[in-house]
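Before I ask anything, here is the structure I am working with.
Take a look at chain A:
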Amino acid sequence: MSDQLVALSKVNKHFGPLHVLKDIDLGVARGQVVVVLGPSGSGKSTLCRVINRLEPIDSGTITLDGRAVPAEGKALARYRADIGMVFQSFNLFSHKTALGNVALGPMKVRGRAKADAERTARELLDRVGLADKADAIPAQLSGGQQQRVAIARALAMEPKLLLFDEPTSALDPEMISDVLDVMIELAQSGMTMIVVTHEMGFARQAADQVVFMDEGEIVERGTPAEFFDHPTSTRAKDFLSKILAY
Partner candidate 1 sequence: MDFVWDQRELILEGFWRTIQLAALAGGLSLVFGTLLAVMRVCPIPPLRWAGATYVTVVRNTPLTLVFIFSTFGLPRLEIRFSFFVFAVVALTVYTSSFVCEAVRSGINSVASGEIEAARAIGLPFRQTLSLVVLPQAFRAIVPLLSSVFIALTKNTSIAVAFSVTEATSILRRLQNQDASATFPLLIVTAAGYLVITLALSFAFSRLERRVAAAR
Partner candidate 2 sequence: MKFPIRRLVLLFAVLALVLAAGCGDDDGNGESRAPEVTVEEEVEFPAGSTMAELADAGTIRIGTKFDQPGLGNISLETDEPEGFDVEIGKLIASKLGIDEDDIEFIETISANREAFITGDRVDIVIATYTINDERKQQVDFAGPYYVAGQDLLVREDDDSINGPDDLAGKRVCAVTGSTPIARIRTSYPEAEPVEFETYTECVDQLEAGQIDAVSTDDIILAGYAADPKYEGKFRVVGEVFSTEPYGIGLPKGDTEFRNFLNDVLEDAYEDGTWEEIFDATLGASGETAPEPPPVDRYP
């Protein structure tokens, strides 16, 4: 537990009467990749959202680099800036070009000069294979391209942690690998990542830890090999049998 970047301890979250996160304990070491999976509605997205505090929690603690998450205001905005987030539905700023999307945060949040921010943005677009799309607006890009721009946008903030919430679920199959390639490259470069995904190939190749959630609880955790090959709980077995059925 010494080099933990993120630590969740006894985190609880309700939406009205609905208990969405139940006593969640989760530690992610620096440079680790954690894959979170579980059935729909099990609380995976909520887990991501409470980590960068898009949602407040009811009880428990979340720390990043040993410091508690600020409740609100400037400190909270700064905290969020240190955590990159990639959404299932990309959520690019539709009125801005790819370059504009990537450069916005560094300029407005980090206070970098425009030329400087745009140079870095171009490098990042190059890194995700979209150097030639810098001036395209989101509507002119395919889903896979949009998601890679979104990853570049998250990276531009030089985050300590990247959260991915089903980054490939909204993509056509032929585009999924483009995005996964980028993610694997990131994992190999030492980025700390929490990835909600059902892409077993990615999990096996990149994950240090797999976490299985159901009904707001972490039911099982382990290495990819342990989890996929020898799940212990019946819920995990059920789940795996369903996603492997076809």
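If you want to know what made the cut, all candidates are chains of the complex that A comes from, given by their letters.
Remarks
In the analysis below, a residue touches a chain if its C-beta (ideal position, glycine included) is under 8 Å from a C-beta of that chain, and two chains touch if they have at least 3 such contacts; residues count from 1.
None of the values given here were measured: they were computed from a predicted structure.
When you check 1 or 2 against chain A in this complex, the one that touches it is 1.
Residues 52, 54, 73-74, 77-85, 87, 89-95, 104-105, 108-109, 137, 139, 150, 153-154, 157 of chain A are the ones touching candidate 1 in the complex.
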